[in-house]
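Note that this complex is displayed minus one protein chain, with the remaining chains in position.
Chains here go by letter, A, B and C, matching the order in which they are written, and residues are numbered from 1 within each.
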Amino acid sequence: MKVGIIGLGKMGFNLSLNVMGKHEVVAHDVDAANIEKLAAAGGKGVSSLASLAESLESPRIVWLMVPAGTITENVLGELKDLLSPGDIVIDGGNSNYKDSIRRSAELKELGIHFLDVGTSGGMEGARNGVCTMIGGDKEAFDSVEELFRDISVENGYLYAGGSGSGHFLKMVHNGIEYGMMQSIAEGFEVLEKSPFEFDYEKVARVWNNGSVIRSWLMELIENAFSKDARLDSIKGVMQSSGEGKWTVEAALDLQAATPVIAMSLMMRYRSLEEDTFSGKVVAALRNEFGGHSVEKK
Amino acid sequence: MKVGIIGLGKMGFNLSLNVMGKHEVVAHDVDAANIEKLAAAGGKGVSSLASLAESLESPRIVWLMVPAGTITENVLGELKDLLSPGDIVIDGGNSNYKDSIRRSAELKELGIHFLDVGTSGGMEGARNGVCTMIGGDKEAFDSVEELFRDISVENGYLYAGGSGSGHFLKMVHNGIEYGMMQSIAEGFEVLEKSPFEFDYEKVARVWNNGSVIRSWLMELIENAFSKDARLDSIKGVMQSSGEGKWTVEAALDLQAATPVIAMSLMMRYRSLEEDTFSGKVVAALRNEFGGHSVEKK
Amino acid sequence: MKVGIIGLGKMGFNLSLNVMGKHEVVAHDVDAANIEKLAAAGGKGVSSLASLAESLESPRIVWLMVPAGTITENVLGELKDLLSPGDIVIDGGNSNYKDSIRRSAELKELGIHFLDVGTSGGMEGARNGVCTMIGGDKEAFDSVEELFRDISVENGYLYAGGSGSGHFLKMVHNGIEYGMMQSIAEGFEVLEKSPFEFDYEKVARVWNNGSVIRSWLMELIENAFSKDARLDSIKGVMQSSGEGKWTVEAALDLQAATPVIAMSLMMRYRSLEEDTFSGKVVAALRNEFGGHSVEKK
Partner (left out) sequence: MKVGIIGLGKMGFNLSLNVMGKHEVVAHDVDAANIEKLAAAGGKGVSSLASLAESLESPRIVWLMVPAGTITENVLGELKDLLSPGDIVIDGGNSNYKDSIRRSAELKELGIHFLDVGTSGGMEGARNGVCTMIGGDKEAFDSVEELFRDISVENGYLYAGGSGSGHFLKMVHNGIEYGMMQSIAEGFEVLEKSPFEFDYEKVARVWNNGSVIRSWLMELIENAFSKDARLDSIKGVMQSSGEGKWTVEAALDLQAATPVIAMSLMMRYRSLEEDTFSGKVVAALRNEFGGHSVEKK
């Protein structure tokens, strides 16, 4: 197959190399440096979406690996004029599933197929074997299934169902990920505050060998501890990129109780602040009724 | 009645003045300055527990208002040798109800009655009308009910049941208090982060007049905001004094789901730290799988 | 003043009586029975929005007290054609503040003022003294301040700020309400599971007299217990009407940590189900790794 890939960031670049192992790739990125980087790795890059469209024959396969939101929206807007009926657009980014359902309908009016694809596995997975969750027309999927099989680890791709289901599944995957990460983090928090002196790398290693909680995330933290035994060099500021929030919002819409995913997200928000207004309110209240002293700034 | 009061701290001093309004008080405190302060207010103080016991005739009424835990334990230990069968010991402090059940049994062996009394209302309540929840022998309660009636606001005392029930009720009261305070605090947190510019004192005031959430705590925060409009002068460090923790522990023992009280407590713990180890673990994990940057210290 | 009121449901009917105490009311409801009910109480009703508009002179004051969402949207749509520049529309319902900001802008184009007004205090408050939080043009507010003063309890109305701020404040008020209610509920849950036998009505009463957690909600539960001592007749199904959810959504958007409000909402969702799929997953997992028995249906 010949695949057009748009976006050569961390994930897109690695994915391109992955696809190049078995298929032909033509890639585009707004940053010429990224195109050159791919060229150095033996890939072919073009300087515009128009060139990309021209480089591919119908039915084209175009894979977007660009930031979700406005950028994805804009790229799709441009592509509409460049693509032809029968072409297949794959959005491999972390788009909101509601956007994907809408985009699929919009492209369908032009006869263009749209697959919403959640990709997991991190940068390393993107390079050597990714995990993909695919939503959209079954027929369109069938015509490119080979591609998914080739870039994914064994059993690592799933046609999840109709439009939006791929990104929905990826979203929920990330929600679970938030909860798992916070679970692991809380465990080490308790160890850190305990009277014992644990070697965290060794703890993570033993938990990765035979225990119930063995997991890739535990392997990753073992690796992190191997480089910085007590994580002394970093701050506990936990950013988030949106999918955990979407999972909670979906849960609210569906009236599904997801306390753990919600709390994982809220602890991330909490970590962005050194002090909180809510804390001041409680401290002020304790002072009011009980004369408890407050810490002055 | 003649009441021996042990402990002239913030609560005990105010309570003594309250009792003195209708009854005779003999008080003791380890700090002579506190005794003098009471004397200045027209109260009578003695310099030892032995003197206190001597100043009262059997059946004595002795009210402890000292810190829960070791100090309460020690004072009760000394009192055992100084009191006589038929005497009534009232523990008005924030003791754990399990301790109170044990202490009641120990004193019972000596023929001494023990009432475990939860007191609420803050310093102002202690002075002018307290809220009391009383556990222990009904008979002992009956013999001193007059005292509780006189120092409490109208309908503000309750014989709650057998030994331990008074302190249990106070413990749960504090658990609810934690949840209410955190609820109010989170509300103002959302206001503070909103695009609007609210006048918090006015917000608290309007909520105190006719709204569903009108409450003493809301009045207290209105008062706090009247003195420091945005609480700029204080830090959001939320200390806790044990009863919230006991409530959660009791809930765990009883297999009662109390997510809100538990979270209120955990946010207090979280506020004691500028940075967390759990946060570092999550940040490190995000860096491992996604190459997300971490904040360096 | 002469006030047009649209919507004579539980809240609107009581509010109409309240307004009628000092002002002239012309009311409309889609249900003729409600109009007759108001007539029986001495009020004047009309059978259409057009009649309502005709009954008022410019600048008209029209107060909506209809369900948020589609109905509010539709009524406003009709009103646009019936009102004139300078008229003031007051939305006293539980509308989402984002809708209110949009509606204000839309009406502004027609020269019509829009005030978004959160009302609290329940049915009893609507009747005898409500609590109102008002957002919108300060000028428009000034011209009807008298109305708010007359229908609210003393200090029970607040001009909160620009468009949307009134409904935002009401939304957050309800979020706090969710947290407070759940706090109280969890306290009684612990009492119910405890080894003691508490009289809940008496417990609520003593807590309402002098304690730190005295509040209108505690008074309401005292009242509920007075009618059904252990709430034996009802089920613990906790419905919700949207504002708690909006508060959590706003908190997510603002990256504000609100664990207690979020958990209060999630426990409501949980209460809607007898069994959960999440519970099955955990039970199945325990069976898989530990051979722990599962409960069969």
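Criterion: a contact is a pair of C-beta atoms (placed from the backbone, for glycine too) under 8 Å apart; a residue touches a chain by one contact, two chains touch by 3 or more.
Predicted model only: the values in this text are computed from it and were never measured.
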| item | value |
| --- | --- |
| Residue, one of C:30, C:46 or C:220, that touches the chain absent here | C:220 |
| Residue of A:165, A:240 or A:276 in touch with the missing chain, whole complex considered | A:165 |
| Touching the absent chain when the full complex is considered, from A:45, A:122, A:136 or A:279 | A:122 |
| On subunit B, residues whose C-beta touches the chain left out of the figure | 212, 245, 248-249, 252, 255-259, 262-263, 265-267, 269-270, 272, 276, 278, 289 |
| Hidden partner interface residues of subunit C, rising order | 10, 122-124, 181-182, 184-186, 188-189, 192-193, 216-217, 220-221, 223-224, 228, 231-239, 241, 259, 263, 267-268, 270-271, 274-292, 294-297 |
| Residues in subunit A touching the chain absent from view | 120-122, 125, 129-133, 152-158, 160-162, 164-165, 168-169, 172-173, 175-180, 182-184, 186-187, 189-194, 196-198, 202-203, 205-218, 247, 250-251, 254-261, 263-264, 266-267 |
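In this section, only the chains that are shown with their structure count from here on.
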| item | value |
| --- | --- |
| Centre-to-centre distance between subunit C and subunit A (centres being mean Cα positions), rounded to whole Å | 38 |
| Sites on subunit A at which at least two other chains make contact | 259, 263, 267, 270, 276, 278, 289 |
